[in-house]
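Questions regarding the structure given below will be posed in turn.
Here the complex is missing one protein chain, while the rest keep their positions.
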Amino acid sequence: MNKRDIEFEILRYNPETDEKPSFQTYRVPCQEDWVILDAINYVKDEIDRTLSYRWSCHMAVCGSCGMMINGEPTLSCKSFLRDHPDRIRIEPLSNFPIERDLITVMDDFMEKLGSVKPYIVPNEDRPVDEGEHRQTPAQLADFKQYTACINCLLCYAACPQYALNEDFVGPGALALAHRYNLDSRDVGREARADVVASNAGIWECSFVGACSQVCPHDVDPAGAIQQTKIASTVDYFKALLMPWRN
Amino acid sequence: MSRRPYVREVSRSWWWLNQRRYVGYMIRELSCVFIGAYTAVIVVSLMRLSQGQAAYEGFLDALWGPVGLAFHIVAFVFALYHTTTWFNVTPKAMPLRLGERRVPGGAIIGAHYAGWLAVSAVVLFLAGD
Partner (left out) sequence: MARSHKPVVWSLFAGGGTFAAFVTPVMIFVTGLAVPLGLLSPETLAYDQMLAWVQNPAGKGLIFMAVFLPLWHAAHRLRITVHDFGIRCDALVSVVCYGAAMSATVVAGVFLFGI
């Protein structure tokens, strides 16, 4: 197995001792089949135990290990070293406050996610013995793409409107709202609209499209938001021109 | 243990210089300036038309002079960029499903270009005669 020495410039920040973050460089003998996360684990295990970061599954399904790799929001477990040069810059995900080292404060996202009611709002309460909801494959196909979101926040790190506008609900939460709006078991679109169709919801989006480019699971939040804009516009004019309908 | 989260500042005006995809986005957005300016030229042409033949022909001279030509070349490039970027995102904004499968994005985009060619051909035909 070939080894390659790679220099990692990692942004460090200790809230108890540091005024502001600064880069620290580590030289790591890397195996050719490694991903970025393997190298970071090597740093923590062998070089500097104080390095703090989030990770879990190491297979791109938990969404924990998002970070900026050479300026690009990436899952560190999904980014192979063979695709990178001999010097790699690693920073915590953009557009979130830094808690410590590569760990960000996610509270803003958690609050905004909760506000879009990311769960099935059923038409009626079905007792368990009435059995399960039934869906055709076509009904599943309607929303399946948007179920793939792992809340990794790469889309938030890529989105300039989230960077510049404090209130913006953001691509991930809006994609999840869309997932539930499209689900045939759900009737919560009206309830979600107070947040989704507000100025801080879909209307803050200017379709930059960076979110969909960085999404590791092809959720396409940009597409979800544009579809919601069209649906919201139709709803708006229906309510305006035919107020007797509901 | 005390928490002291650090907020990284982003330049409100120049954030878009940091990545190529953002620069592409800004160029797309700025295409609207030229589309707006060209449409303003159309409005001026209507004004001159209403002011009589002499005024209108004076306008045509300016339109086809060097400055006018330069403006139209730039406007044309930006208009084409608007067309391409607009068509490219249409499948995302309006996905079509047939049964269980999605209509491929390429088909939707291709249909738009076909329509664009048809519209252009009609206009060119009407102008030619």
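Labels A and B are assigned to the chains in the order they are written; within every chain, residues are numbered from 1.
To be clear about the criterion, a residue touches a chain if its C-beta (ideal position, glycine included) is under 8 Å from a C-beta of that chain, and two chains touch if they have at least 3 such contacts.
This one's a predicted model, so the numbers in the text were calculated from it and none came from an experiment.
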Partner chains on view for the chain not depicted: A, B
Interface with the undisplayed chain - residues on chain A: 160, 164, 193-195, 197-201, 203, 206, 229-230, 232-233, 236-237
Contacts of chain B with the absent chain, listed as residue ranges: 11-14, 16, 26, 29-30, 32-33, 35-36, 38-43, 45-47, 49-50, 53, 56-57, 60, 63-64, 68-69, 71-73, 75-76, 79-80, 82-83, 86-87, 112, 115-116, 119-120, 123-124, 127-128
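In the analysis below, only the chains that are shown with their structure count from here on.
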Cα-centroid distance, chain A relative to chain B, in whole angstrom: 30
Residues of chain B touching chain A in the complex: 1-8, 10, 12, 15-16, 18-19, 21-22, 25, 29, 89, 92-95, 97, 99-102
Chain A to chain B touching residues, read off their complex: 13, 15-16, 20-21, 71, 94-95, 97-99, 105, 137-138, 141-142, 160, 163-164, 206-210, 212-213, 220, 222-223, 226-227, 229-230
